[in-house]
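Every protein chain of the complex appears in place save one, which is left out.
Our next item is subunit A:
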Amino acid sequence: MDLAIVGISVLWLFLFGYIIIASIDFGAGFFSAYSELANTKHILHHIIQRYLSPVWEVTNVFLVFFFVGMVGFFPSAAFYYGTILLVPVSISNVLLAIRGSYYAFQTYGVKDSKIYTFLYGVAGLLIPASLSIVLTISEGGFVEMVDGNPVLLYEKLFFSPLTWSIVILSVVSVLYISATFLTAYADIAKDFDARRLLRKYALAWSGPTILSATLIIWQLRQHNFSHFEKIMDIWWIFALSGVFFVITVALLWMKKYYSLAFWSLIIQFSLAFFGYGISHYPYLLYPYLTIYDGFTNDAMATALIIAFIAGFALLIPSIWLLARLFLFNKSYVRGEKGKGGY
């Protein structure tokens, strides 16, 4: 296997990690804001706060990993995407900054305010929407080369149905992933009121998720036929993903094995996400940039992979510790230990 494939696989894995944990985070923020409006705050507030508090910083790092790694493995991607994405990513950046810092401000500093909770919830949906634009652009057709520099065609991007389908998918899947996770989390915490409500949310957002995903594949047929064909070549991966979607929904429906339902959701999304990635190969940006013409030198690639392995050897035990102390520590989740310890 060549280094370029190793590189992109590692980065894709990080992006997947980001998408899952950020979705849980963004969705939780939204549900927390919504519960304020729907007067169900007393049901959800506790469970969401307990989950979010110790992990908020960790989420952001996955994203930083992805883009720093991208520059490292594929410096040309920095040139193409850096130039094109100035406006969309700056907007995401500002939203991320406001949301991230305000979370800390309110949790550790001042008391809740309704306006803030509302903004926090809405920002959580705008961020995935604005970041998803990157995937749309990567499909090609929205970039023109002028004097050797890539230029983004804003108008075309804005009026493309593909753009909006991907935006919709990003938002509904955030809500679906988050609701399913929090249902399982509430189950571990034996918080049955929260579990009942969150299960309803999870089921409600499952349909829109699968519908918008199918819609995108159909639209790619018009927009980027060669990509569509490659998706069809590995149709079985997407079909398998669909099977796991059915399993998740069925488990939620039967009110059983909530944790298993969440793991099945992870498998569903990872199959779809890696299926999409594989079908996108070898392009980073249709039709200008492939992973091969954008790849760094072998010395740097080797160094990055070694650093990655060493770093991971350090991080896995740390993440395990974090998870053991907070996420999967039953007495912490139930709120018996470490209350407001800071």
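In the analysis below, a residue touches a chain if its C-beta (ideal position, glycine included) is under 8 Å from a C-beta of that chain, and two chains touch if they have at least 3 such contacts; residues count from 1.
Following the convention adopted for this analysis, contacts and distances are computed from a predicted model.
Of "(2Fe-2S)-binding protein", "Cytochrome ubiquinol oxidase subunit I", "1,2-phenylacetyl-CoA epoxidase subunit A" or "PDR/VanB family oxidoreductase", only "Cytochrome ubiquinol oxidase subunit I" is the UniProt protein name of the chain excluded from the display.
Here one chain is not drawn; of A:Asn60, A:Thr214 or A:Ser259, the residue touching it is A:Asn60. Checked against the full complex, the candidates A:Ile8, A:Ala28, A:Leu44 or A:Ile84 give a single residue touching the omitted chain, namely A:Ile84.
Taking the complete complex into account, residues 53-55, 57-58, 60-61, 63-65, 67-69, 71-73, 75-76, 78-87, 89-91, 93-94, 96-98, 100-105, 108-110, 147, 149, 151-152, 296-297, 299-300, 303-304, 307-308, 311, 314-315, 318-319, 321-322, 325-326, 337-338, 341-342 of subunit A touch the chain not shown.
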